[in-house]
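For this view, one protein chain was removed and the others were kept in their places.
Naming follows writing order (A, B and C), and every chain is counted from residue 1.
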Amino acid sequence: MVTETTTLKKKDFQSDQEVRWCPGCGDYAILSAVQAVFPELGIPKENFVIVSGIGCSSRFPYYMNTYGFHTIHGRAPAVATGLKLTRPELSVWVVTGDGDGLSIGGNHLIHTLRRNVGLKILMFNNRIYGLTKGQYSPTSEVGKRTKSSPVGSLDAPFSPLSVALGAGATFVARSVDVFQPHLKATLKRAAEHEGTAFVEIYQNCNIFNDKAFSYVSDKEARSEDVVYIENGEPLLFGREKNKGLRLSDGEFEVVTLGEGGVTAEDCLKWDEARKNPALAFQLAQLDGGDFPTALGVLRCVDAPNYEQGVISQIRSEEESHGDATLQDLLYSGDTWEVG
Amino acid sequence: MVTETTTLKKKDFQSDQEVRWCPGCGDYAILSAVQAVFPELGIPKENFVIVSGIGCSSRFPYYMNTYGFHTIHGRAPAVATGLKLTRPELSVWVVTGDGDGLSIGGNHLIHTLRRNVGLKILMFNNRIYGLTKGQYSPTSEVGKRTKSSPVGSLDAPFSPLSVALGAGATFVARSVDVFQPHLKATLKRAAEHEGTAFVEIYQNCNIFNDKAFSYVSDKEARSEDVVYIENGEPLLFGREKNKGLRLSDGEFEVVTLGEGGVTAEDCLKWDEARKNPALAFQLAQLDGGDFPTALGVLRCVDAPNYEQGVISQIRSEEESHGDATLQDLLYSGDTWEVG
Amino acid sequence: MSTETKEKDTQAKAAPTVESVDDVVVRFAGDSGDGMQLTGTQFTSTSALVGNDLATLPEFPAEIRAPQGTLAGVSAFQVRIADYDIHTPGDAPDCLVAMNPAALKKSIGDLKQNGVLIVNTDEFHDRNLKKAGYEVNPLEDDSLAAYRVHKADITTMTFRALDEMDLDSKAKNRSRNMFALGMVYYLFSRPIETTIEWLNQKFAKKADIAEANIKVLKAGWNFCEITQQFQVRYEIEPAKLQAGVYRNIMGNSALSIGLVAASRRSGLPLFLGSYPITPASDILHELAGYKSFGVSTFQAEDEIAAVSSAIGAAFGGALAVTTTSGPGLALKSEAINLALMTELPLIVCNIQRGGPSTGLPTKTEQADLLQVMFGRNSDSPVPVVAASSPSDCFFAALEAVRLATQYMVPVVLLSDGYIANGSEPWRLPEIESLPDLRVEFRTEKEGFTPYMRNPETLARAWAIPGTPGLEHRVGGLEKEDVTGNVSYDPANHDHMVRLRADKVRRIANDIPPVEVVGSESGKVLVLGWGSTLGAITGAVNEARSKGLDVSRAHLKHLNPFPKNLGDVLRRFEKIIVPEMNLGQLTMLIRAEYLVDAQVFSKIEGKPFGRQEILERIEQTLEG
Partner (left out) sequence: MSTETKEKDTQAKAAPTVESVDDVVVRFAGDSGDGMQLTGTQFTSTSALVGNDLATLPEFPAEIRAPQGTLAGVSAFQVRIADYDIHTPGDAPDCLVAMNPAALKKSIGDLKQNGVLIVNTDEFHDRNLKKAGYEVNPLEDDSLAAYRVHKADITTMTFRALDEMDLDSKAKNRSRNMFALGMVYYLFSRPIETTIEWLNQKFAKKADIAEANIKVLKAGWNFCEITQQFQVRYEIEPAKLQAGVYRNIMGNSALSIGLVAASRRSGLPLFLGSYPITPASDILHELAGYKSFGVSTFQAEDEIAAVSSAIGAAFGGALAVTTTSGPGLALKSEAINLALMTELPLIVCNIQRGGPSTGLPTKTEQADLLQVMFGRNSDSPVPVVAASSPSDCFFAALEAVRLATQYMVPVVLLSDGYIANGSEPWRLPEIESLPDLRVEFRTEKEGFTPYMRNPETLARAWAIPGTPGLEHRVGGLEKEDVTGNVSYDPANHDHMVRLRADKVRRIANDIPPVEVVGSESGKVLVLGWGSTLGAITGAVNEARSKGLDVSRAHLKHLNPFPKNLGDVLRRFEKIIVPEMNLGQLTMLIRAEYLVDAQVFSKIEGKPFGRQEILERIEQTLEG
C-alpha cells in the first residue's frame, strides 16, 4: 500500500503537535516552506524522514507529520547517514542549527559532505544559541555581546558555505527564512540533488538576535544588496540589475553596468557545476560589507553518491559469492572432524 | 633562571627515549627537522611544549626533550588551546596525523583555525591509519584497499589545506618529510606566524602505505611536478622553470613559457596575504593529476590573535575594576545585616 | 503557616485583621511572558531585607517562549519565608498568584486547603480557557470552593493606572506583574520601597518605564487597601538568624563565586572551559563576568573540547574547571581519564538534570552519581563532592579545589537543577576563615622525576612548562611510577591501578567524619546526599519533635566516604536513603558496608517534599 503521492497537500505534512517556537521566530516560515515543498516532490509521505539534533531549530521533526528523529546535540548527520546507508530509498532530511551543526556537530557535518551521502541538510543559521538562551555561536560576529561574552566575543566566525566547500560539498546553497519563493525553489533544488545537499538558511531569532540578517532581508537590502544566483547567467544585482561582479586578477570586484563601458557580458557567468570549487568558495565569502550577499545555489556538481556505492559493492559481492550460506560461513577455514 | 637560548643545539632537543617508529618511517625525518629548527627560534628550551593526540605520529613528544603532552585521540588542538590561553608565552606545537587531526579530531582542528589561537599545528599526512595497523583514513584516495575496505574505499578524501582554508585558517603550508631544507624553512615560517599555523606534511608510511607520495617525492617528480611557492614570485615549475600556472576565467591553467608568447609575467604572482582566501583554496586543490602539486606557504595573513584577545579583555577589565577584592565579590549584590 | 491573630487594626469596619505567622509559602505563576521570575525575585529580596529566612524554587518552561497561554508556557516561582531557620521552599503554597488559566490549572493542585488564591480574571476568557484545557471557567463553577479566592481584573486595573502615561499598550501590559506584586506585598505586610528603588535603578535610562512599574505596584497595594480584599493580613517576623552579613544566593552563583574564591586562595588563575548546557550555563555566564578577577572563560566548540582545554590549562598550572550537565558529562568521560592518568588537578562540575538522554533538561534529578563514579573506562576512581544547598555550592567548590590540587587528581563536584536555580539567604563567611589553598609548583631540578610523589598524599609533583630543567612528557599511556616513563610492565600496571585507587581512598583521612543529627544510634537513620538536605532536615526535625526515633546524616563526600560511615550505619536498625534516582547511593552503601539500606526514590523532576519523607519515616518505623 503506497500513499497516492500526487494527492499530497501541505496539510498532510502538518503534525498534530503544538508548535512551540517563540512567536515571531523565523523557524515558522521555514516550516511552512518545507511543508509546502514536500508534497511537490513526488515522494510517498511515508518515505520522508526528518532527523535533527538539539536546538530550537531541531524541534522541527515534531511539527512535520513524517517519520522523525530528534536525536542528540550535533549528531543528526551521523544518525541520518546510518539510516540512509541502510534505507537508500528514503528521503532523509537533516535539520540543524548553527550551534548544533557547526559547533558540536561540525565534524559529522564535514565528513558527511565529503562522503556525499544523499542527505538534505538544512542549517538554520540564526548566529546564536537559541535554546540555551542566547550564547554566541560559531557564526556570531566578532565583538558580539551575549550572556557568555559580556564584553564581546573574540572568535572569528565560520562562513558555513565556505566550511562546506572546504569539506568538498557537492551542493551548497543559501536562502532566507522570509524569502518564501526563493526558499522553496532552493529546497526543491536540494531535493533533486543526488549527493549531500547543504542549504544554509538565514533565520531570524527575534528573542536573542533580532534583525541579525536585516542587511539582507530589509526591504531595501533585498533588492539592492543581494545577488540572486541563476545558473548560466551573469552575476548581476541591484534593483535595476545594473551592478555586477567581475573577475579581476582572480578576485571579484563590483562593477556598474554602463560605467567605463562595462556590460553584463563582462560579469562572471555563473556555472554551478565547475569542477574546481574555488569560485563558489570566493562567492560564499562575500556576505555584506562592500559586496552583495549571494543567495541561491552556489554549487551543484555530479559526484559518486556514497550510499549507492555501498549498495553496489554489496550487490557485486553478493553476485560473485551469491550463494554463500550461513553453513558455508561457519564451516569455512580449516576444519576437521572428530568422529 | 632562563636557559641561554642562543647556545641551544639540535641534540638539546633529543630526549633519552628510544624512538619506536618502524625503520624507514617518514616520521624520523620530520623529527630531525623539528629538532634542527627549534634551536634556531630564539625561544628558551623550557618554553616549548609539544601536544599530540594518538597515532604513530603522536608519539612525537616522547622524542623531544621539551615539555610534552601525549593526549587522547583527536583532542590535541583543544588541550593545546587551553594551555596557550593560560600561558601565551609558551611556544605550543601540536603534532597530529590525518586520522587524529581530520577524522576524530576534525572539529577541534577547524575551530582552532577559525579562532586563530597561536598554535603551530603539524599534520603528518600518510593517508592511512598507521598505529591501528592500516585502515583507510580521511585522506586516503577513493578505491583504496585496506583492512577495513577490502574491495576499495568509497569515501572521497579531504584536501587538508582546503578544509583549513574553509575554516578560515590564517596560515597554511605544505611540505614533505624528505624535503629537509624545504620542510625546515616551512617550519620556521610557521613558528613566526602569530595565529594558528597549519602545516600539512606528506609523510611516508612504508609499512601500510608505502610510496603514497611518490608522485611528489620521486626524483623525477620533485623537480618536474611540484610548484614551490615563493611569495611575490610567479607560479613557475618544472626543472627548467619553463612551466607556469596562469589564471583564465578565474581558474588555473598550465602554460609553457615561450609557447604562444607566454612569459613568466603571465603566470600568477603569488600573494600569500590576499584578503580573500579563494586563490589559495584553488591552489590547494591542485594535487597531482594534470596539475603540479603546490608546496610551501599558500597563505599567511595577519589577523587578530585569540589568546592576545583573551588576555587583553582580562587586562582591561582588571584595569577598570582593578582593585576588586574577594571581599568585594562576596559582599556584592543586595546584602543585609543580622545583628 | 501556623497563625496567631493580632488585633492590630480595629478601627475601619472591614479592615483586615493581622495575623502573625511563622512561615509562609507563596507561588507566583503565569505565562512565561508575565515576568513571574522577576516578581518572585523581588518578593524574595524584600523578604530577605526584612530579615526572614527563605528558600526559593523557580520553575521554567522547557521552551524559550512556549505558546502563550498554554500549560507548557507556565513559568512559576515559589518562595518560602519564615521567622525561623528553614530548609526547603515548602511543599505546598499558602498563597498562589495565578496570572492566567494555564497557571491556575498547573498549580492549583498544590495549593493548601483554604489557601489564598489571587487570579487575574481578565485572562480567563474563552481562548485562554481552551488553551489551558478548561471546559468551564473554573472561576464560575465551584471547583475553587476550598480556597479563599480573590478575583482581580489585574490587566484592566493596570491599564487604568497608566491611563495618562504616554506608553504603548505592550509596555503597559508588561507591568501588570507589578500589580500582583503590590497585592502580595500588602497581603504579607511587606515594604514596597526596595522594589521601587530597584525599578529606578534598573530602568535608570528609561524613566517612563520605571514610573509605570512603580505606579502599577502602588496601584496593586492600594487596590487591596481600598477594596479591603483580604479579611486577614499576615506578618512574618524576622528570623532569629545567626549574626552576620547576609545575601540571597542561588546555587550556580555561589558555585561561581566559590571558584573565584578558590582561585584567590590558591594563587592560581582560574580557567573555565565550558560548553553551554542547561542548567549549568549560568556558571559560564557568571564567570565570564569575572574577568577583573583574572578569570578566563573559554566557550569551546563542544564538551570534549571544553574539558580538554581545561586539562591543557591544568598542565600549564591554572586552576582548571569545566562545567556541564549529565549528557555533557558523558562526552567528557574519556578526557577525565586523561587527567586521572596524567594526575593533573581538574574540577568537573556536573549540575544534574532529568535524564536519561536529553530527558528533562529543565528539571532536577540526582541520578548522575554512578556516572561520575564509574562512567569511564577501566578502574578510574575520582573524588566526588556534592553540594547540599544553594549556599553550600560555595563551600563545595572550595573543597573540590582543595582535593584536586592537594592530591593532583580530577574531582567531580555534583550539584543539581534544584539548588543551582534555587536560592537561600547566605551568611557571608569571613575571608580569613576560608581554607588556605596555596599551591607550590616544583621548580627544583635536583632529584626531579615527573611521577615522584608526596609520600602522604601520593600526589605527584606539579611541574609546569616554562620551568627550566624540568622538561618532561605526560600522557594517557600507563606510566611507570616515579619516572613517569611509558610502561607496559605487568607488575607496574597492577601497582599503578592500585595506587590511583589508594590515592583517592586516603582522602578519607583528610575529610571530616559524617555527623549524625539526632541520636547516635537507634531505629532509623535517614541518610542523604546533595540537594535532599533541606527536605530531610525538615522531615527529621518534625519526626523528632513528634518523638519518633529517627536520626539523619548527610554526605558531602561521596568518594571516598567519611571513615566513620560504616560505624554510623551499623548503629541503626534501618536506613532510608531518599534519592532522586533509583537508588544510586544506596547501592554504593550496600556494597561497601553490607548494610540493608533501602532507597526511597522519587524521580519526578522535582525535589522531595518534607511531608513525603516524614511519611516514609513513619512507615518505616511501623513496618
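Keep this in mind: a residue touches a chain if its C-beta (ideal position, glycine included) is under 8 Å from a C-beta of that chain, and two chains touch if they have at least 3 such contacts.
Values in this document were obtained by computation on a predicted structure and should not be read as measured data.
Engineer: Thinking of the whole complex, not just what is shown, which of C:27, C:105 or C:590 touches the missing chain?
Structural biologist: Final answer for the missing-chain contact: C:590.
Engineer: Touching the left-out chain: which of B:147, B:188, B:269 or B:321?
Structural biologist: Looking across B:147, B:188, B:269 or B:321, the contact with the absent chain belongs to B:147.
Engineer: Taking the entire complex into account, which one of C:145, C:204, C:226 or C:491 touches the absent chain?
Structural biologist: Answering carefully, the residue with contact to the hidden chain is C:491.
Engineer: Can you work out which residue in C:173, C:358 or C:519 touches the chain that's missing from view?
Structural biologist: C:358
Engineer: Mind listing the subunit B residues that contact the chain we can't see here?
Structural biologist: Residues touching the hidden chain, for subunit B, are 18-23, 25, 54, 56, 70, 72-74, 103-104, 106, 129-133, 135-136, 138, 147-151, 153, 155, 207.
Engineer: Counting contacts across the full complex, list the positions on subunit A that touch the omitted chain.
Structural biologist: 1-3, 15, 17, 44-49, 51, 54, 61-62, 65-72, 75, 78-87, 89-90, 107-108, 111, 310, 313-314, 317-318, 320-322, 324, 326-327, 329-339
Engineer: For subunit C, enumerate the residues touching the unshown chain of the complex.
Structural biologist: Given the touch definition above, subunit C has residues 62, 72, 325-327, 329-331, 333-334, 337-338, 340-342, 354-363, 365, 367-368, 370-371, 373-380, 475-478, 488, 490-491, 493-494, 497-498, 500-501, 581-582, 584, 587-588, 590-592, 594-596, 602-606 touching the missing chain.
Operating definition for what follows: only the chains that are shown with their structure count from here on.
Engineer: Any idea how many Å lie between the Cα centroids of subunit B and subunit C?
Structural biologist: 45
Engineer: So, what's the distance in Å between the C-alpha centres of subunit C and subunit A?
Structural biologist: Chain centres of subunit A and subunit C, defined by C-alpha means, are spaced 40 Å apart.
Engineer: Quick check: how many Å separate the C-alpha centres of subunit A and subunit B?
Structural biologist: Spacing between the chain centres: roughly 29 Å.
Engineer: Indicate the residues of subunit A shared as contacts by at least two other chains.
Structural biologist: Residues 103-104, 106, 138, 151, 155 of subunit A touch two or more partner chains.
Engineer: Mind pulling the residue numbers of subunit C that touch at least two other chains?
Structural biologist: 291, 301-302 - these are the residues of subunit C that touch more than one other chain.
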